[in-house]
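With one protein chain held back, the other chains of the complex are shown just where they sit.
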Amino acid sequence: MAEEVLQRKTDIGPPHYSKFLPPIIKENYGKWKYHEIPRPGVLMHVADNGAKLYSVRAGSPRLLSTFKIRKYAELADKYCDGYLRFTSRHNVEFLLTKEENINPLIADLNALGHPVGGTGNSITSIVHTQGWIHCHSAATDASGIVKAVMDDNIEYFKTMVLPGKLRIALACCLNMCGAVHCSDIAILGIHRRPPKINKVNLPKMCEIPNVVASCPTAAIRPVVYDGKPSVEILEDKCMFCANCFTVCPALPLADPLNDGVSIWIGGKVSNARHEPMFSKLAIPFIPNNPPRWPEVTGAIRKIVELWAKNAHKHERMGEWIERIGWPKFFRMSGIEFQKEHIDDFKYAGLTYKRSAHLTY
Amino acid sequence: MAEEVLQRKTDIGPPHYSKFLPPIIKENYGKWKYHEIPRPGVLMHVADNGAKLYSVRAGSPRLLSTFKIRKYAELADKYCDGYLRFTSRHNVEFLLTKEENINPLIADLNALGHPVGGTGNSITSIVHTQGWIHCHSAATDASGIVKAVMDDNIEYFKTMVLPGKLRIALACCLNMCGAVHCSDIAILGIHRRPPKINKVNLPKMCEIPNVVASCPTAAIRPVVYDGKPSVEILEDKCMFCANCFTVCPALPLADPLNDGVSIWIGGKVSNARHEPMFSKLAIPFIPNNPPRWPEVTGAIRKIVELWAKNAHKHERMGEWIERIGWPKFFRMSGIEFQKEHIDDFKYAGLTYKRSAHLTY
Amino acid sequence: MAVDKKYDTPMLDELEKGEWPSFVKEIKAAAEWNAMSNDLLGLLEQSYSEKMGHWKHGGIVGVMGYGGGIIGRYTDLPEKYPNISHFHTLRINMPSGWFYTSEALRTLCDIWDAHGSGLTNMHGSTGDIIFLGTRTEELEPVFNKLTAAGFDLGGSGSDVRTPSCCCGKARCEWACYDTMALTHFITNKFQDELHRPAFPYKMKFKMSGCPNDCVASVARSDISIIGTWRDEIQVDMQKVREYAKNGTDIVKEIVMMCPGKCIEWDGKDLNIDNSSCLHCMHCINVMPKALAPGKDRGAVVLVGSKAPIVEGALLSSVMIPFMKIEEPFDEMEFWKLIENMWDLWCEEGKNRERIGEFIQRVGMGNFLDSVGLEPIAEMVAHPRENPYVFYEEYFEEGEEVEK
Partner (left out) sequence: MAVDKKYDTPMLDELEKGEWPSFVKEIKAAAEWNAMSNDLLGLLEQSYSEKMGHWKHGGIVGVMGYGGGIIGRYTDLPEKYPNISHFHTLRINMPSGWFYTSEALRTLCDIWDAHGSGLTNMHGSTGDIIFLGTRTEELEPVFNKLTAAGFDLGGSGSDVRTPSCCCGKARCEWACYDTMALTHFITNKFQDELHRPAFPYKMKFKMSGCPNDCVASVARSDISIIGTWRDEIQVDMQKVREYAKNGTDIVKEIVMMCPGKCIEWDGKDLNIDNSSCLHCMHCINVMPKALAPGKDRGAVVLVGSKAPIVEGALLSSVMIPFMKIEEPFDEMEFWKLIENMWDLWCEEGKNRERIGEFIQRVGMGNFLDSVGLEPIAEMVAHPRENPYVFYEEYFEEGEEVEK
């Protein structure tokens, strides 16, 4: 299928964004005055001169076929002179100037299977990663859990009844592509079994010193196996980080019996009110249960409802828990507190409860 | 002076406190209802049955001669049937039942050179240590600075006009005997020059491996000197902790040209409002300037006044600074921020400013 | 590539149900005509039933003269799924702010339909347009068509990664600087660094127009540039009163939630002590018609965030508390700092050590010394709590000595 190179260009960079901006944005660039959310999924930005831009946000699985993208293009042509954008959380936004086009567009989007929502105090789409679709590292799938969780929370996407924004993210391994470490709710794929050593391939594929050095806990030691250099793993010391696997394909961690997901909560990135926070471990392990991971969706649903019911208005998940304290959160949620919850990494000492500030 | 042992007793423990409690306390033990502070330095505790106990608190240098203790005993006999106590911050408290005795007692105390105060929102006496009076480790004196600082803040001992309690502590070296690490203001003696190696005594007095192991930064290496085992010190790596000196007298750090004090602020131990906090570095170094350390008293006075003027009612030093942020504190106080202020120890990473929460 | 096989996908079919748009439907749509996507469907069903992925470590593949932009990928079941024996992704640099015309999207689709799986991510979590899966021999042709259409590859490996930003001034009333313009400028300024990995590890830029940080820059970028202001919040008092009248509980929702504790409300006037304002955006967020960021606008620059592998996750921390961001961008002093930082990191950083980890290792103070920045209180949440200060000078017999 290779084709003739006519004139090879490099380092041209991306197209200039100005080519893609609708006239109303060009005219009011930097001159927006305020916005309103007339209905869930629709933003109205009003410029100094009174001009009004409507953005209609539709949910997206992010993994899109060219078929679907062409459909988007059609809708953009039909309702907004061909102008649209994607958001930092992978939703698609149609940029309208004609208010009367909003409802027909939404109807068409719904017909296409794309609900409109995700604005204001809602759950918007889940920032996620490749999973079994494309990555060698995955301890779980990405798109499947995302679909199941969003199905289960769809009314919170289509309405704005939550106390604040709720950002969910998923990463299929500890590399944490995405914003898992700072999300209101994070779903994180984890291995729980130390790497199995492929003794045949290891000497061929990997440099022993690199492999040994890659392990942060010094769990890997060089040995000689069958006259060839190899490694052994002190299983007690393994914390399943997969750093060794990143440098050496002969040390796979994936293991259907032991892979699964953990749930982390209470992170955020905005500076609104509270400073950015890391997510904290809520549920150490749930086995993979495809295709719809019911234990995961169930657990998340429970946490969402608990927060929705108890938080003050504007309080993000982490702010709410910080106010009531983690012990009370564990009591309320019925989640069992376990040894796994107790930090034992670098800054562990600072996570101990160092005061008598307790609830009973 | 040695005397005959009549009957050697051991492990008898301290006398039972009940022997020393005045009748009013025995009667109302555990039955106190509330307290008032009728005037600075005087507490009135009221029991369920209406009984009133007055405690008159007088400032103390803590280092007391038997002469002075006998004077206290006299006053106790004169005004309160011989009952008195000392506080956790080393002040003396006379325990009265007769309200009419308060004023005469205070007059006598003042005549004896002991001001009355330290209650409520005041500066009470400074928890401190031995310094040049008794310790081999000292980088500064204890009692001298304490005296100078208390003289300079005497009106805040005798009144209750501050926003909250202000606890000052002093330790003459990094061992930090006392509560220096959690004080509103802490004065800490510090060395700034690496140990000088006493090459003659070292082989005689110290075990080289212990010495080498004692250094947390691995600044000490074994060497042979004049045919004898000795050590060398990589000066760049020394953080002046004196741990080596603790295990080896031949490695003194004391050095008149380079010893001095640092000032730390914003710590607390009570759970009231904010959880306990560590003190934080405010002024990295002030040279020793006996007998009255004017640079130290001046710096402290300035910090106290700044807090007194700007804090909300009930706000301890650290709570106030946390609210306004450290940059603003540095701007307001005129203290220069330097490299020394930036943490580079174990948890350094967590002390960096990890958000856009800034004041301008 | 015609589709000749049909896979049974009972598990995946379950994921066509429900109201959220289904990625399975997307794959199936492509699998109708595309053999790669069809094999992907088969492989994925197998992964679902085995609870395990079937991809091998990626090899080094790429386009001529570029070191990044392609993630090589091969299945470990090439006999069973021959059409995805190679299944490399291309990372294509998106336009700033992810704005498109329908025409641009169709151009991209045309290219990808001709050379790949017909599947994409719009977008990857760094922000790129992801072309999901093709064979090695297709890479050059795709690349050539892309550049012809005005698109270029994004980053991967130890290079500058595709910078990304919020929509900023294009659509947001709070943008304190022009995020899209700066992002476009940075992307072009660092084309070489983006396409030819030469760093110890990856290097990400993310630009948010205000402290709401709609691209999560503080958590996900080595260089985080977050808009802010340093004068007073603009207040339209009449509008504040309207909010109050229309049901906003100003004391509960705003006064008590202000982290700077610097707002007072007496039922008529809102009084902000701007000198204590932490620029968190909360009050503005709640009353967008009444309040707005000040007029003296710029950005705070933070450095060093990343995911946890392997020393633990980091948030970016303040390096420049306030910087004006104005055209001409190339005259900004800022680039000098970036250069100094990179020089130092390239020289002294370990392999696979992000710049944030490097700073943690050498210490902020030493890092500042080396890049020529003065230490300032804004860089720390609080000064040190431990007494282990490396005082750098001492006196000897009357004279100051540098250690």
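Chains here go by letter, A, B and C, matching the order in which they are written, and residues are numbered from 1 within each.
Rule of thumb we're sticking to: contacts are C-beta pairs under 8 Å (C-beta built on N, C-alpha and C of every residue); 3 or more make two chains touch, one makes a residue touch a chain.
Nothing here was measured: the structure is a model prediction, and the numbers come from that model.
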Based on the whole assembly, the unshown chain contacts which displayed chains? A, B, C
Return the single residue from B:I69, B:V200 or B:L234 that touches the missing chain. B:I69
Which of B:L96, B:L174, B:L202 or B:C238 contacts the chain that the document leaves out: B:L174
Of the residues B:L21, B:V212 or B:M332, which one touches the chain left out of the display? B:L21
Chain C residues touching the chain left out here are 256, 308, 312-313, 385-388
Residues from chain A at the interface with the omitted partner, ascending: 174, 176, 181, 188, 190, 192-193, 235-236, 238-241, 255, 257-258, 262, 264, 266, 278-282, 284-285, 323-331, 337-346, 348-360
Which residues does chain B use to touch the chain missing from this display? 1-3, 5-17, 19-21, 25, 29-30, 32-36, 45, 53, 55, 59-70, 72-74, 76-77, 82-88, 90, 92, 113-115, 127-129, 131-136, 138, 141, 143-144, 146-148, 150-151, 154, 157, 171, 174-182, 216, 241, 243, 246, 249, 254-256, 259, 269-276, 278, 288, 290-292, 312-314, 345-347
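Just so we're on the same page, only the chains that are shown with their structure count from here on.
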Separation of mean Cα positions, chain B and chain A [Å, integer]: 49
Give the residues of chain C touching no fewer than two other chains, as numbers and ranges. 211, 213, 218, 226, 259, 278-280, 315
Multi-partner residues in chain B (2 or more other chains touched) are 349-350, 354-357
